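The complex appears here minus one protein chain, its other protein chains still in place.
Chains: A, B and C, in written order; residue numbering restarts at 1 for each.
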């Protein structure tokens, strides 16, 4: 029985906790993990959350989790700036690591993390849950099968509106110290899909924009916004496909949009995470008079949907993606192949994001590597 | 800590198991339940499932679960025909009961179950998960607020296609012994929504249809189909609203459709379970030139979505409805008010279904009570 | 060159005028009609409209149009109550007739019109434009081809909201003298589709409802509403198919909805007039893992779309349906077969509507004939 540690209990921490609780009930091929040790910023919070999530021990110091001999793997769900120190410590303590994406604020830190993972010989996987979606997995299988022929073009958009209110106060996400803006927040997710479905990005040119030049300070007055809520990228993949990646975290009306358009020589495929229980497929092999996008509801034949619900079209939720990811991880721990973005590949995603930022600063096409 | 028993580990049994595993991680106000005892048709299956689901004990005889003193509440997820005997035994053993819908094949049995529940003084709740959907709950709140004014008309459809294949063999669902057909399978779900949102049905006239008159027997030859895959009902609610309820379990292309249309004096509301993470609202208070159905993505302000995911539009799944239901049940066990259809109200739903069937046989309007 | 008369220049009168103007530009196989004589309630209006629409002569007395020897066919687009007298006069004058639907307020009048048509030997066609839609025509062809196998169930809804405002004053459509309500206004349109796609209706039971019991009078005070804005019908077709027909002219949010659901043994077809340039098709012959409703945009291969626009997905409008209808009529005048609902079949539609009304009054199933 795998012994689990958890550091951080916010949005993602809770999501990991639910996954660890439910994974063996959903997936009969893995044993129920033991929820061993939970770490948070203080002991009181740690205790409360350990009670809710069903962890046996609780600590106000994350190092206690790392050093707990009963812990085999640590879920690391703290904010990005803590990832480098904690991740390296976890790996050095000989634990496996399930680290939320992205790896780190700076590329150098991400490189250090990847190096530590390599050195440790342990599994170090990233929380790129969207690649686990049964729809996305099935799309991957359809692409492999070349059902739409040779893919020749790709468009991806990722948009939300949590930064869209111009009256919202200036906060840390508006500071340059937090990174580039939408590129960090969002671009890695679409890039995880690109990675899972198509491989690596070769070259990019990116434009960025600020919807609001400055914002009110809580203390009064206004301060210039230093990050970019919008990024638009032209890109060439290593496999020769051209495409675009457009992200916007100030897009009023969009809540969790990750819209993918894949065009091939014999059809096309559409997907939008806001309606994640369906995808669309257009096939030229259909009779011409009845060609049209099929809206395909996710169903038991789109693995591993069947293990959640045996009836089609009933729908999975966001948290279910983490349960699938958790199962991949447990599979990987058993030494079997698994669908995961581990640190080596995660580093390539971060490299791509930093290349995008550079192409914007330098107003030119940039090769990723 | 509530001690949980589970009888049955199929579609719904697994769904209950996931709910019991995750409920306290999602809902901080309830303690983690103890998974005590699981019953199945034989011990081997019971043991295997107990391992997967994390139950401490396993029995090949359901009565062992019922009689286990550590069990406080039993999830009953066996096929309908077993509900009467098992439910009554559970209640008589002084346990609370979480029984999958519908109550029983015959109305007399359902009445006996309701009587047993009343006598026991225990909680006896039914698994009507769709009333737990954050979209449906929010629609309920909007109706209470009279945001669309006085409701004057209602249409509900429930359609799937698991019986649609004319080449599928004759099986027990085609026998009259299994009930009326789509009425039993489906009508209770829409009626649970009617019950939660509008109250009881006063009178009905129903038409039923068989898409396929006979079917192949596994043994060769053909046999006449005795049940009706399609039922169409005109109805009057006790509150004076007229409406229609249309169900079809042979509707090719429909996978989990529960389409609701509610019309009021100041607007209207639409919902479809196949896209359960959104609903639609039309308001005459919008400026005339921009009136249109709003597609509203379920978000943290639609409780209790926020406890699953703090970000809007990320989506819940079918299994999450059962987690919410489980939380309502735990709330109810603590003596607090909860959103549940208990046996007394469940009996009214069954009464309505049987009245529908009678109206079909007698080709006339029938009063439900 | 066919000489055209037009009586009435409101919604439909203008629509006919546009059709007469454009028909030969769209359809190369018919000669440009001559716009001869226009009749309206007074000469001034008639002259103004004749100028706009390009008619040579104008009269304030409709009989002048009827008696004009240059007129070969009359478009009759006055309100329903004028149809009987005018239609009979037109036919008796030896003219062909293009009469807007429905035929007449009472069934006896409709019978008289049908008798006059028969006696005259002239073409007497009704303005059932929705059967002309390229989507509907293609659906018809698909049904003939049995692409979805044997049809076994049918649902049609027709909804608008022009009567939905409870604050609107009492007017003639609320008086019993105007007919039953939504049944007259709407039911005939869906029935024209049933007629074109499936044939006649055998038996019905209808429920009707009034969203608002009374309404304000312009003169002050309130008056009881005598018509029913909502009608819901269970029906059996002569071909054995069961189905439902639901209409509502007080359905806030619906503007021109005519939603059709057709279920067969090998698939299903959906259509909604509010998105009339597409239809949906589900086929069990598609590979199971990719079965889903295809959204098929109307395109040149869906005749006669190609004669309007040679590029797919560009869209036709409501008025284009009348142009197609006009072309069918001209084809019919040349003695060739055409897709039209003429008086004999139109009478059967009216018969069905009256049977529905009777079934409501008598609260029982009624045979149409």
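Throughout what follows, a residue touches a chain if its C-beta (ideal position, glycine included) is under 8 Å from a C-beta of that chain, and two chains touch if they have at least 3 such contacts.
Remember, predicted model here, so these are calculated numbers, not experimental data.
*Asks:* Looking at the whole complex, which visible chains does the left-out chain touch?
*Replies:* A, B, C
*Asks:* For the full complex, which residue in A:59, A:192 or A:232 touches the chain that was left out?
*Replies:* Going through A:59, A:192 or A:232 one by one, A:232 is the residue touching the chain not shown.
*Asks:* Of B:14, B:122 or B:302, which one is in contact with the hidden chain?
*Replies:* B:302
*Asks:* Using the document's definition of touch, tell me which of C:67, C:81, C:106 or C:319 contacts the absent chain.
*Replies:* C:319
*Asks:* Who touches the missing chain here, A:119, A:153 or A:303?
*Replies:* A:153
*Asks:* Just one of A:85, A:111, A:207 or A:306 touches the chain that is missing; which is it?
*Replies:* Residue touching the chain left out of view: A:207.
*Asks:* Please identify, in ascending order, the residues of chain C that touch the omitted chain?
*Replies:* Within chain C, the residues that touch the unshown chain are 11, 14-15, 17-18, 21-22, 24-26, 28, 31-32, 48, 51-54, 160, 162, 254-257, 274-278, 297, 299, 308-320.
*Asks:* Name every residue on chain B in touch with the hidden partner chain.
*Replies:* Those residues of chain B that touch the unshown chain are 138, 142, 147, 278, 280-281, 283, 286, 288-297, 299, 301-302.
*Asks:* Even though one chain is hidden, which residues of chain A still touch it in the full complex?
*Replies:* Touching the missing chain: residues 148-149, 152-153, 155, 157, 164-166, 205, 207, 209, 211-212, 230, 232, 234, 236, 242-244, 246, 248, 250-254, 261, 263-268, 270, 282, 284, 291-293, 363-365.
The working rule: only the chains that are shown with their structure count from here on.
*Asks:* Over half of the interface residue numbers used by both chain A and chain C, so same, or under half, so different?
*Replies:* On the two sides of the chain C and chain A interface, the residue numbers are mostly the same, over half being shared.
*Asks:* For chain A and chain B, what's the span in angstrom between their mean Cα positions?
*Replies:* Each chain reduced to its C-alpha mean, chain A and chain B end up 34 Å apart.
*Asks:* So what's the Cα centroid distance for chain B and chain C, whole Å?
*Replies:* Chain centroid spacing, chain B to chain C, equals 41 Å.
*Asks:* Can you pull out the residues of chain A that are in contact with at least two other chains?
*Replies:* In chain A, 278, 297, 299 touch at least two other chains.
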